[in-house]
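Removed: one protein chain of the complex. Kept in place: all other protein chains.
And now, chain A:
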Amino acid sequence: MSEAPRRFYDLQMSSPSTSKNDATDQNFDYMFKLLIIGNSAVGKTSFLFRYADDSFTSAFVSTVGIDFKVKTVQRNNKRVKLQIWDTAGQERYRTITTAYYRGAMGFILMYDITNEDSFNAVQDWATQIKTYSWDSAQVMLVANKADMENERVVSTERGEELARQLGFDFFETSAKENLNVSASFDRLVDVICDKMAESLEESAQAASTGTQNLHDVGQSENKPPCSC
């Protein structure tokens, strides 16, 4: 077994280096692995291209397996490198995509407001997240294709209600009209940062209670757990 491969959840400081390619750019303070999931053809790839490249094409080739894009953003004077994995929505690719859930810090769970089936599948996707991802992973429920109001079959209220039930944040977006795309990513990054700060605090507390224990056993006249 070679040296342990670099983990994506490692919040690592890397030495700055000059690189033309965003994917191999090592100049960042934190790296977050994010995943976009949802039924086939809800617009995951378009959404990602809009966010990462600020471009929109009405049709992208259907994703085979998984693909990714990288974008670096600033948060509290820190460079956060987002490694965003785009997944194929087809049932046939379910095994390969769920393998990538572990280690993801955030999810964009997407449905298409013009497609009832894609909305009905949200519950299943949420279950998949619960099964395969870390407990601490954060999820945004994103209702895409908001520009196609004429063909809408899923109302905003239903989307909001479902998000509330699942405990996710909710955005209606349009990759085509660049509506709320950045906003939903920004929000996801923010909640991950909050969660991270929280767990840092926790572990600091755990560390201090840990020392307390060690201190106790170090003394021969230590107080046992029961009170006097």
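To be clear about the criterion, a residue touches a chain if its C-beta (ideal position, glycine included) is under 8 Å from a C-beta of that chain, and two chains touch if they have at least 3 such contacts; residues count from 1.
In the analysis below, contacts and distances are computed from a predicted model.
Remark: of the listed names "Pc21g19320 protein", "Nuclear cap-binding protein subunit 2", "non-specific serine/threonine protein kinase" or "Rab3 GTPase-activating protein catalytic subunit", the one matching the undisplayed chain in UniProt is "Rab3 GTPase-activating protein catalytic subunit".
For the chain missing from the display, the contacting residue among A:Phe68, A:Phe119 or A:Phe185 is A:Phe68, taking the whole complex into account.
For the options A:Ala41, A:Val73, A:Leu179 or A:Met196, the residue in contact with the chain missing from this view is A:Ala41. Contact between chain A and the unshown chain involves residues 1, 4-5, 7-9, 23-24, 39-41, 58-62, 64-68, 90, 92, 95-96, 99-100, 102, 115, 132, 134-135, 206, 210, 213-214, 216-217, 220-228.
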